[in-house]
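Shown here: the complex without one of its protein chains, the others still in place.
The chains carry the letters A, B, C and D, assigned in the order they are written, with residues numbered from 1 in each.
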Amino acid sequence: MKPNVLAKKIGFYALIIIAWQGIDSAEIWPDNIFPSPFEVLEDLAYGISDASLFFGIGTSLLRLVIGLGIAIAGGLVLGIFMARVETVNQTIGSLVLGLQSIPSIAWVPLAILWFGLTDSGIIFVTAIGAIFAVTINTYTGVKNINPSYIEAARNMGAKEGQLIITVLIPAAFPYIISGFKQGWAFAWRGVIGAELLFSFLGLGFLLNVGRQLNDVSQVIAIMIVIMGIGILVDGVVFKRIEDKVMTRWGLR
Amino acid sequence: MKPNVLAKKIGFYALIIIAWQGIDSAEIWPDNIFPSPFEVLEDLAYGISDASLFFGIGTSLLRLVIGLGIAIAGGLVLGIFMARVETVNQTIGSLVLGLQSIPSIAWVPLAILWFGLTDSGIIFVTAIGAIFAVTINTYTGVKNINPSYIEAARNMGAKEGQLIITVLIPAAFPYIISGFKQGWAFAWRGVIGAELLFSFLGLGFLLNVGRQLNDVSQVIAIMIVIMGIGILVDGVVFKRIEDKVMTRWGLR
Amino acid sequence: MGKLEAKNIEKYFKHDGKQLKTLDGINLNVNDGEFVCIVGTSGCGKSTFLRTIAGLETPDSGKILLDGQPLSDTGPDRIMVFQEGALFPWLNVRDNVEYGLKVAGIPKEKRNEISHRYLDMMQLTQFATSYTYQLSTGMKQRVAIARALVMEPDVLLMDEPFAALDPQTRDLLLVEMQLIWQKTKKTIIFVTHNVAEAVVLGTRVLVFSHRPAKIKKEVEIDYQRPRLTDDENLLPYQKKILAELRPEVKK
Amino acid sequence: MGKLEAKNIEKYFKHDGKQLKTLDGINLNVNDGEFVCIVGTSGCGKSTFLRTIAGLETPDSGKILLDGQPLSDTGPDRIMVFQEGALFPWLNVRDNVEYGLKVAGIPKEKRNEISHRYLDMMQLTQFATSYTYQLSTGMKQRVAIARALVMEPDVLLMDEPFAALDPQTRDLLLVEMQLIWQKTKKTIIFVTHNVAEAVVLGTRVLVFSHRPAKIKKEVEIDYQRPRLTDDENLLPYQKKILAELRPEVKK
Partner (left out) sequence: TFFSDSDQINEDKIRVAFFPSIGHIIPIVGLEEKIFEKGIGEEKQIETKLFDSGPQVIESIFSGSIDVAYVGPGPIINGFLKSDGKDIKILSGAASGGASFIIQPNSGLESLENFDGKRIASPQISNSQDVSLRYYLESHGLKSVEKGGTVFVLNISNPDIYTLFAKGDIDGAWVPEPWATILVQELDGVRLFNEEKLWPNEEFASVLLIVRTKYLENNPETVQKWVESHEKTVTWINSNPNKSKSLFSNFLMDYMGKSLPTKIIDESFSNITITSDPIKNSVIIFAERADSLGYLGRDGYNLDGIFYNAVLNVNNGDL
């Protein structure tokens, strides 16, 4: 990150924290429903000192990576299929959108039924939460490829399999990346949500403990950790890939 | 829909129901945790006969429309801003991704705090759930616009405001539509999830009732209704817009 | 009105990690109402120069003045016909042509009237409601020309506008262009790789050297109008220009 | 090898709700190793015809035969240079040129060797690692030509490949094309709006009538090679063709 970008970011988040402290000092809401940044920091420090936070993050991230991996693989295949075979779009495609409108909470009974109280159940809920974003972005990206790229490739003898690898995926890549980015956010949300419901280690579990104990500052502390990791991954992983792709395509 | 498309769809869903009946007949799981399609149908018929289902659907849809409306308006503005102003992207943009990874369940305390136990609280959770998909798709769409369109428009005297209306939105429209589609799915999921947590009328409430009364067939019946509406809206609203746009762009 | 000055324009592009000098200090004065044609080898920097005048490219040094005022941004006073159409695929042919007028706030009726005139000139009336994917390459090019002409700007920048047209259509448009120019007396800068075309249109033809581009030669064409491509009297001008151009390719 | 027959090809397109007849029963026999040029007005249907041969457009009636076999799909036996480049923006120049070879499974070293040769011919060696947005229009066109030539197909379909090139570069490539053709004796179908070009290249020039396209006239060019554009002996052929073409525009 360039120094001035970093400065902007730091400034922005500092501003938010100052505003937060300001609202807290104005005493509009009592502390039990609106804690000060300091209290939240304390909770964070505590979580760090007894390592429970790191353990939670580690557990959640591991589940996330597996779930997201499945979602990405499945979403890519499904999205390309839907874009290329109209029948698949008309059948499975419509189902995917339907499935996506079901909240994770409703998947939990099925996940428990199929996988029991295992990591697999959480991973299932995670993957289900993310797959749609990957699928639909891949689909849209592939559908909107300039037809002359496909024509040129076919003309030069590319068969469907080669076409997918050498044209469809690279041509739709700017959108596929966007799908991964969203898939990531939804998977992250999915894993936390599932942990919350399964109450089975991880950050979601810690969040649930905060909620059950009506400990708002712990809830906010965990939310900040979740967001922080989200922002970090976006900045470190996705932003870079995106910048690279955009530069290459002459869009920047 | 053309007759053969309809036939394909009916065939596909018939197949799913047959498979379901097959699993049920195989008696892998007891009926009280895995009901047969017939039992679910019975529950649906019951919900229709006492009109509770329609009332639930109506309530949920109303909340959805408002929440989605807010998400679409906000997401469009935010997405375009992020794509056009790098500073906005670096600051608010990164925050959006972070916010999106927070599960709706974690928003509920804040929603209750800010809006109380009102429709507004549910709408807030709904809009928060959907806004990101709209934002990020708009962002991606605008970022990937062929630069020569923008150059041509600027050359012919379009200022930023006109550029947005006459070029950025129409040029990114295939992706914006995809954002709406995803926004819809997440808003629908958001509204159900919020109703479930607020326990306050609507389909989500009915789903929760099914869970609390341990009535698996009611849970599945409501899930099917949720999905059905998702599929219907996709087929009737989004598919049409998409087809129209694609035809006009020569992509079909 | 349309007096254009380019002062020592330099432009670099990055290729393979190295800076590639593209415009090498171009100096040019174009008087109001002049019709200047530019010829040069493929990739020498003609489009880049035109884009710089349009305000779409920022020069690494030097500046562009319009009527003595330095320019920094795009403006509807300098309308460009892009080498690669850049038509809007979400608008039909008529709406594409009317785009600039709409942006300028011209009322619908007036717009229709103007666009009708130019679509007719481009023989596209029949395709007014077609979308760009339904057009042949040459038809798209004609839409792009019409889209620029309707604007009647102080300075018209045209980047190989006739490249995809058959000789007959091209000849017709060469006459039309001369009529328009004579009537409106606008400043026109016209890039072409067709020397005959340059000689028919220009009051002056500039020959660009190969990368980095410099103005290698200027040829005044002082001859009656309207000129036709097969006018034998124009051949000497063509020869002169070709002779300047030839050594550039093998460089 | 490369004997191509078009039998009564008809094609309609929808415009403004009405069916527009574009190809009006075209019959054509091209022998193996012939070099056929097609000229016609803008929008008459040249590209559509070429795309039909390539298998990218399905005719509404009639069929295309290659060596007596009816064709239905695309195939690497008929490689096309598209009128609008269709280069892959995610690949650099070299990878674009090597694309077809890679798809055909040619090993990397061999590919590099071939692409190097053609990039050199197109004077693009310096830009091998550039991406398409970094190229001028004429450079893109040359990449597209190289991408097709490396394939050495039975039938080469070229849709105005030299349209964006300056006369010098074009003259060089006209000679190269003739050499390649003489060496490989492939079948080439070449669309152009430049009659001089058609006459230099073709063993036969077809004049298409304006929409709907029919073959209005065939002109055999029986003259020694390599031919040059400024060869006065070719002028009569040009005149003949232009005379056929002229009435088509005002239609």
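One rule holds in what follows: contacts are C-beta pairs under 8 Å (C-beta built on N, C-alpha and C of every residue); 3 or more make two chains touch, one makes a residue touch a chain.
On a predicted model such as this, the values are computed, not experimentally measured, just so you know.
Just so you know, the chain we are not showing touches A, B across the whole complex. Screening B:Val209, B:Ile224 or B:Ile241 for touch with the missing chain picks out B:Val209. Within the full complex, the residue among A:Pro3, A:Gly22 or A:Gly116 touching the omitted chain is A:Gly116.
When the omitted chain is restored, the residue from A:Ile92, A:Ile145 or A:Leu201 that touches it is A:Leu201.
Touching the missing chain, out of B:Val85, B:Leu117 or B:Val236, is residue B:Leu117.
Screening A:Lys9, A:Lys181, A:Arg211 or A:Arg248 for touch with the missing chain picks out A:Arg211. Along chain B, the points of touch with the absent chain fall at residues 29-30, 32-33, 46-47, 50, 52, 108-109, 112-118, 120-121, 197, 199-200, 206, 208-215, 218. Residues 28-33, 46, 108-109, 112-113, 116-117, 197-201, 208-209, 211-216 are the ones on chain A that touch the missing chain.
Convention: only the chains that are shown with their structure count from here on.
Mean C-alpha positions place chain A and chain B at a centre distance of 16 Å.
Rounded to a whole number, the gap between the C-alpha centres of chain A and chain D is 48 angstrom.
Chain contacts: chain B has residues 249-250 touching two or more partner chains. Chain contacts: chain D has residues 84, 134 touching two or more partner chains. If touching chains are joined by edges, the resulting network of the protein chains shown is one closed cycle, each chain touching exactly two neighbours. Residues of chain A touching chain B in their complex: 5, 8-9, 12, 29, 33-34, 87, 90-92, 94-95, 97-106, 109, 113, 132-133, 136-137, 139-140, 143-144, 147, 174-175, 178, 181-182, 184-186, 188-190, 192-193, 196, 204, 207, 211, 216, 219, 223, 226-231, 234-235, 246, 249-251.
Residues 13, 15-16, 39-43, 46-47, 83-84, 126-127, 129-130, 134-139, 141-142, 160, 163-170, 172, 193-195, 242, 245-246, 248-249 of chain D are the ones that touch chain C when the two sit in their complex. By the touch rule above, chain A contacts chain D in their complex via residues 146, 148-149, 151-158, 162, 166-167, 170-171, 173, 248-250.
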